[in-house]
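Below: the structure, in structure tokens.
Removed: one protein chain of the complex. Kept in place: all other protein chains.
Up next, chain A:
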Amino acid sequence: MYKILLVEDNEMNRDMLSRRLTRKGFVVITANDGQQGVELAESERPDLVLMDMSLPVMDGWEATRFLKSSEELKAIPVIALTAHAMAGDDEKAYQAGCDDFDTKPVVLDRLLNKMNHLLTTESIN
């Protein structure tokens, strides 16, 4: 069972996605902001992080940069999950170090494909 860290400040979206992922068989832990996300990543060592980008305290780009600069945490794949769907938003996420990018509203199958790809790649590595 993969442990997924969902960093999302919107309560409804956090609840919705964590429930849906749980239904799909993932263990989901949640953080409300980037700071909390980074702390949980350190203590819980999830298999994958779903990172919202516009977050209070520490935003998703900064949190991702932090995770990717840590020797111990940088192997954890990060998928940017954002409602910023304009041209260039994906590029911005990749520059912060995200491994993949998906937009809200979440299309669950599409997201699961991306997650599975990263999770299986990681386990092979």
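Methods note: contacts are C-beta pairs under 8 Å (C-beta built on N, C-alpha and C of every residue); 3 or more make two chains touch, one makes a residue touch a chain; residues count from 1.
Please note the rule applied: contacts and distances are computed from a predicted model.
Protein name for the hidden chain, per its UniProt entry and selected from "Tripartite tricarboxylate transporter TctB family protein", "Circadian input-output histidine kinase CikA", "Aminomethyltransferase" or "Sodium:pantothenate symporter": "Circadian input-output histidine kinase CikA". Among the residues A:I4, A:L17 or A:V38, only A:L17 touches the chain that is left out of the figure.
Considering the full assembly, A:K104 is the residue among A:K68, A:K104 or A:H117 that touches the omitted chain.
Set against the missing chain, the residues A:S54, A:S69, A:Q95 or A:T120 yield one that touches it, A:S54. One chain is missing from the display, and on chain A it is touched by residues 10, 12-13, 16-17, 19-20, 23, 54, 83-87, 103-106, 108.
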